[in-house]
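What follows is a single structure, and I will ask about it in a moment.
Removed: one protein chain of the complex. Kept in place: all other protein chains.
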Amino acid sequence: MSGRLLQLAWRNLWRNRRRTLITMTAIAFGYAMLLFVACLMAGLRWQMIENGTSLVMSQIQVHAPGYYPDHSIQKTLGGRKGTDVQAMLAVVASDRRVYAATPRVYGYGLLSAAPRSAGVELMGVVPTQHPKVTILNSEITQGKYLTAGVPKDVVLGDKLASTIGMRLGSEVVLLTPAADGSMGNDVYTLVGIFHTGLDTVDRSLVLMTLPALQDLLHLAPARIHEIGIKLNDITAATTVAATLGSQLSKTVPVRAMAWPELAPELAGYVQFNRGITFVLFSIFFLMAVIGVMNTMLMAVFERTRELGMLMALGMRPAQVIMLIMAEAAGLAVASLLVGAALGVPILWYLQVHGLNLGGAAGGVISLAGVVVGHLWYGRQDFLAYSEAAIGLAITALVSALYPAWRAAHFRPTEAIRKV
Amino acid sequence: MTIIAWNYRTAAFLLGFALLGGGHVARAADAVKTQPVRMTVDRVAHLFSSKSSIATVKMQIVNEDGQRDIAMKIWSLGDKTIVRIISPQDEAGVAILKVGSDIRYYLPKSNRTVKIPASMAMTSWMGSDFTIDDLVKETFLVRDYSITTSFEGQRGGIAVYEYTLTPKPEAAVVWGKIVLQIRQADAVPTWQGFYDEDGKLVRQLTFSDFKTMGGRLIPTRLVMQPADKAGEHTTIDYQDVVFDVPISEETFSLPNQK
Partner (left out) sequence: MTALALGLGLALLLVSLGLLDGGHEQTIADGVRFGPGHVVIQAKGYQDTNSDELLLPARIVSTITDFLQTPNMKRLVRGVSPRLLATGLLSSSANSSGVRIMGVIPLHERAVSLIPQRMIAGTYLTNDNNLTGVVLGDDLARKLEVKIGSKVVLMTQALVPPNTAGKDGSGDEMESTLLRVNGIFRTGLQAVDANIIQVQLPAAQTLLGIADGQVTLVALLLDREGDSPLVARALRKQLAADPVEVLTWRQSIPMLAQILELDHAFNYIMNGVILAMVGLGILNTILMRVLERRYEFGVCKAVGLRPGQLAIMIIGESLALTSISLLLGLALGLSIEHYFASSGLDLRLLFRAGLPPALVFDPILYSRLSLNRIIWSVGIVFMMATVISFYPAFKAARTELPDALKVL
């Protein structure tokens, strides 16, 4: 394609300024909207994953092989002997993609606050480190969070508290099958009540300090069930899990699981979300095909005489096709640039200020097991932006094929005579 | 939702309840016209039943987590049963009181009594070697099964009868069949096998160390083994048991009951 052809194409576009501008505006606006949608959807996905994993689960969990999904108390990291917990944490933290890591112990048992009792899930955490990985501590509505060094405090959900009839300061007895087969039991004080909005969590999760739970379960300090990890980039979860898994396995056999494995419902929703974005893109491309084809057809027929003359003067059909295609390409590129320019302030606004749906959706809601607020922040999804741009460019080229083909088939003698 | 899986040890306690659960003496058997075989089986089923009893028992649980030995004393009167653990040290003083289907635990370490809710009580015995049949209900072997004699003769130098018990169509039992082997001479059981509907052996109970205690000839050692977990079993040894003795109602109480 010669430079002169490109120049010609560009100039042709601007000969009918109004038409070109109209089409360009339409495509530019359309592209800006795609950017808006992609940004919003990316933000929604991020928020859902963030909320879903930050509450209790964390983005990556490292267990002993075989621990999941039965959660057998005996299957601690490193087997019965346990492991050097600090060393493992250090290995994990040395990966730059990791934001924070924390050890956890799990159990299940009976909680009794006379005269009622209920089956509960016990989670032993390190109060100083756990808030870096999950936000559970910020969901406390009454009382306070756990304090390191105060082993007899427990924190639990509001639904559990109301079902059993407990208040802050209530005495709580925990009964659980311990690791050695005996009946672990002890008395604790309720110091904090949380509300997450997730029914299962509010109804059955009991938080206590890690050493206290190890004590209750008759587990040695070196024995923990899990390391919970929070990442800097949520989307890298699966790759980081794989890396950490192989790294840690050099000393202790582990299984590192990323959140898509731990919460398939959430992963399913994320995929669904992507799919919707794809559908919207497709609708836009479809409309764009019509718009561009229409424009190019008019451009071609309007210049019948001129094109005929060019061909009579020796321009080959192939060159005519390339000319038309180049015009379409130029149109597309120009539109994309304008659209991108339009989009930047929108994207910036979405990321910084977010979209407030306060009117449409009241309060905090739970979707696919995740709590989502009514303020939606956008997130930059450059991949989607590029995909949209490329898709648009291809659409423009494809739309121009028919007009180009028609132009190439003008019979020069007839064309010249056309008024 | 989490379901509690109590361990073998808890389940075994409750095995004690059932074996000694009194009250329902063989009145059902009396009412029904019985053949000698049915009467024999019925007697076996109620070997440990009485209006009241006091037993000293040692239990050993062997599973993948290791071995655990527990000594306890069990009192039983009507539908009330109380188990007090004597050893090991960290469990001594734990008591379990069962009145009907109400179950409460006393925990000396916390000095509290905890009520196990009915639903939890029902779920608390799964994951163990024992099913509910063993633990809560009376085993109405005669009522629920039709019995045939499947073998009569010598096994291991002892003359035995072997009965195959097939559940009646309406009976609420999970087994495909139960095979019971007793000694011809004194009608004490030596072996009981529990099979699923496909004829596969799921678990077996072996009786041995026959002694006369409390006026009855009983097997003082019972060993329950699951068929699919090699090396795992629970052994119960009766060190002493007396039947139909007066027991005061106060025995069946726990401290700090709210």
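Note that the chains take the letters A and B in the order they are written out, and that residue 1 is the start of every chain.
Rule of thumb we're sticking to: a contact is a pair of C-beta atoms (placed from the backbone, for glycine too) under 8 Å apart; a residue touches a chain by one contact, two chains touch by 3 or more.
Note that the structure is a prediction, hence the values are computed from the model and not measured.
J.: Would you indicate which residue among A:Gly52, A:Gly181, A:Gly291 or A:Gly343 is in contact with the undisplayed chain?
T.: Only one of A:Gly52, A:Gly181, A:Gly291 or A:Gly343 touches the chain omitted from view, namely A:Gly291.
J.: Taking the entire complex into account, which one of A:Leu13, A:Leu40 or A:Val120 touches the absent chain?
T.: A:Leu40
J.: One chain is left out of this view; which of A:Ala90, A:Ile283 or A:Val344 touches it in the full complex?
T.: Residue touching the chain left out of view: A:Ile283.
J.: Out of B:Val173, B:Leu205 or B:Leu222, which residue would touch the omitted chain in the full complex?
T.: Here the residue in touch with the unshown chain is B:Val173.
J.: By the contact criterion defined above, which parts of chain B meet the unshown chain? Give residue numbers in ascending order.
T.: Counting over the whole complex, chain B touches the hidden chain at residues 1, 3, 99-102, 118-120, 122-123, 125-127, 131-133, 136-137, 170-176, 194-197, 202.
J.: State which residues belonging to chain A touch the missing partner chain.
T.: 18-19, 22-23, 26, 29-30, 33, 36-37, 40, 199-200, 264-265, 267-268, 271-272, 274-276, 278-280, 283-284, 286-288, 290-291, 293-295, 297-298, 302, 355, 357, 360-367, 372, 374, 419
Basically, only the chains that are shown with their structure count from here on.
J.: Using mean CA coordinates as chain centres, what's the gap between chain A and chain B in Å?
T.: 55
J.: Name, in rising order, each residue of chain A that touches chain B in their complex.
T.: Spelled out, the residues of chain A in touch with chain B are 74, 108-110, 112, 114-121, 173, 175, 177, 179-183, 185-187, 200, 204.
J.: Please output the residues of chain B touching chain A within their complex, sorted ascending.
T.: Residues in contact with chain A: 1-10, 61, 63-66, 68, 88, 90-91, 94, 105, 107, 109-112, 114-117, 120, 258.
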